[in-house]
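Below, a portion of the complex is reproduced, with chain positions unchanged.
Residue numbering begins at 1 within each chain, and the chains themselves are lettered A, B and C in the order written.
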Amino acid sequence: MRPLIRNEWFVRVAAPLLVGALVLAVWQLACQTYEVPAYLFPTPTDIAAKLASDLPGLLGALWSTLKVTFMAFAIAVIAGTALAFLFTQSRIIEFSLLPYAVILQVTPIAAVAPLIIILVKDTTAALTICAAVIAIFPIISNTTIGLKSVDPSLANYFRMNKAGRLQTLVRLRIPSALPFFLAGLRISSGLALIGAVVAEFVAGTGGRSAGLAYEILQSSFQLDIPRMFAALFLITATGVILFLAMAGLSNLLLGHWHESALKVEQ
Amino acid sequence: MGPASQRAALVQAAAAKPPPGPEPHLQPPVVEVLSAEKSFANGTRALAPIDLTVRAGEFLTLIGPSGCGKSTLLKLIANLYEPTDGRINWWRGDFRKVGQDGRRLAFVFQDPTLMPWARVATNVRLPLDLERVPKPQATPRVAAALEQVGLGHAARSFPRQLSGGMRMRVSIARALVTEPNLLLMDEPFGALDEFTRNKLDDDLVALSWERKLTTIFVTHSIYEAVFLSTRIVVMAANPGRVFREVVIDEPMPRGDDFRTSSRFADLCRELSAALTDASIASQGKGAKTPCAR
Amino acid sequence: ADKLVFLTSWFAQAEHGGFYQALATGAYEKVGLDVTIKMGGPQVNGMQLLVAGEADAIMGYDIQTLKAVENKLPVVTVAASFQYDLQGLMTHPDIGSLEDLKGRKILIATASRNTFWPWLRAKYGFEDQQAAPYTFNLQPFLVDPKAAVQAYPSSEPFEARQQGKDVKFLLLADAGYPPYGTTIVTTRGMLDQKPDVMRRFVKATMEGWKSYLANPAPANELIKRDNSKMTDERMAFAVDWLRTHKAVNGGDAAAGGIGTMTEARWKQTYDFLVSAGLLNKETDWKRAFTTDFVRDLQVTLD
């Protein structure tokens, strides 16, 4: 085993896949042994069969959800970092506004969805806004903390050199904030996805542009539980891919300097 | 032009210059520290009221026991701390005068203070970028500064890939690249070997002379202090204060002939004695146990 | 043509057949209406969207409409598609009647806790502890042989039977639950400004119901387009149920025509709500409906 643990390919690709395969195998076996009915908890093969047979429809729904996810994530990232920049401009702004930003996070989207739908006529836009609201807070919070996590000596250097606000932001605060910002991205990407699903639950649309939430709700009402799990699988797989993408981005941006991503010289 | 010949050229250029105009003490003041004192939030009294005038062209060295407030004084002068009381003038005005033409300040901190995410060249180019010097102009200046500290080959390394002394040299290059008028250096050569250190000392003498640089320098090396300075301020601790001043009235620029002169040895002995006195004077007062013995 | 947006209460299904039929057969167009049907869903609050002007009319529930009137919302019911609420309970086959459910677990959706649940509590002495959460997913019912669940006749029983389960459906209306089902609710403003539009809409819709029960195929096509998970089999089951249980054309509709409502029935609903403590006695319940639009309609099945 020793050499395997040292093997990059094994650690990064094979081991995670093995774990996944193992879990699926145990699940399959358990369901079969205890003869769990498919309407209660389907086996991986049930789900795979459904996935294969209903793929076009499910992929269409996935695509609808992904569109909302990506737009919401983009909005959350842009608006979230903008707000974080604003909050770190002065302590008085931070103390006066940051606590209220929490309201974005803790307001049940179900309660305000009608208001958003009333204000925004376009359904996709309304869904995107709901999902963005759900995804934005980790970006705001982590980026604000990150923008304040500046090496005081470097900050002194910039101040002494009369660096402008923008220069300090771009050359000092943003790089210093990256570890926290990227940690925020990891959380936020998942929230954008689940936000898109929840928004659809709440503001619900069926029809041609229906997303995975609709698939899940309908499958659940109609007790087509394998299909519901197939839809859930697509969501979670998307979530895992988003997470890996964010982790990869972290590695790319921090790998050469930040402890959290650095491979320690041995 | 290789680094060695470049250095020779600098020294020659310096030697060829006419002697400076009026007497040093008639030069206009660059920094005036007017009864400035500093206490920290935790109650530490780092500096008792200090009065100090540094005139154009002076090379002033601060020397004193560890913890006596040298770095604090330098940071006050760089406007990084606000004095708890008293005030500081730059070019007879407030800090807004700094940065205006011909009033450029550069500071080499005691720690390298580099951006860990940026390559060496980018770190050195930073002050030029902040001044919006166009890249085509900045690049050769950065290369020259790195050559000067012997790090031309390390331009594309990241700080964490450098040795301690190399990091410090990057920091020095970052200060030299701006061609400052007022240069603050906090133990810049402490982590360097004597060979490199002597070479940089020589460069600094040449540079100061050639560019009419005003320098405030912190070192623990008595030899370095005597070799470089026009004036040495010996500080004592508990609380940090000016303990004695030693004027080194040797002509500039100086070279190995001065280093090997008996005058040099005498001055070193004098300074060493002053430092011992200052160290003893630093004990017992203020702090429960001596800050440095 | 006059534009009109109608918001349903759920994903498209056979219970919305009359509206889709009127759209599919051009009945709305014929009376000069350009109708858009929007689907509701489990968390869509139609009443809020109605008063905000997002819809001109919605598919309503009497109890919600009365609560809205209590809260001074300018809304009014103009017609009832079904002569009774289709709400019922689905049980395992060992249960004979609603009384037998005393002490048993009953899965109740949050929205139902202030509608028929208090009625059941009052009438059969059920306790709050019996109520368990229902999320329109039958798994908890199927694994618990003692549980019952709220149900729509064409939904839950159909799903359960699809899984090979033998179940019973008990309609609350059979035990006297008073509200109408699948009503049309609009705003006072609409009635003041465009009574004629509403009149045409109600009439065309009731024609739609009549046509739907005769031949559901045109509406079913539209329903499947809006709700791709809907199947012909499912809708056939529902239409059959509606037909045999005379939801559209039974009761007062037999004589008064499809869509008929009476003040007496509204009073029953009001009385129940007041007695259950769900409605302020002072509520002007008569403002919750008007019979003006259905009184002389006389759309009847041949």
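In this section, contacts are C-beta pairs under 8 Å (C-beta built on N, C-alpha and C of every residue); 3 or more make two chains touch, one makes a residue touch a chain.
If you're wondering where the values come from, they're calculated on a predicted model, not measured in any experiment.
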Stoichiometry of the full complex in this file, given that only one copy per chain type appears: A x2, B x2, C x1
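Just so we're on the same page, only the chains that are shown with their structure count from here on.
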Most contacted chain pair (by C-beta pair count): A-C
Centre-to-centre distance between chain C and chain B (centres being mean Cα positions), rounded to whole Å: 86
Partner chain A, residues of chain C touching it in the complex: 11-12, 39-45, 48-49, 52-54, 135-139, 142-143, 155, 159-160, 162-163, 225-229
Touch list for chain A against partner chain C, complex: 37, 39-40, 57, 110, 113-114, 117-118, 201-208, 210, 214-215, 217-223, 225
Touch list for chain B against partner chain A, complex: 75, 78-80, 98-99, 105, 107, 109, 111, 113, 115-118, 126-127, 129-131, 158, 160
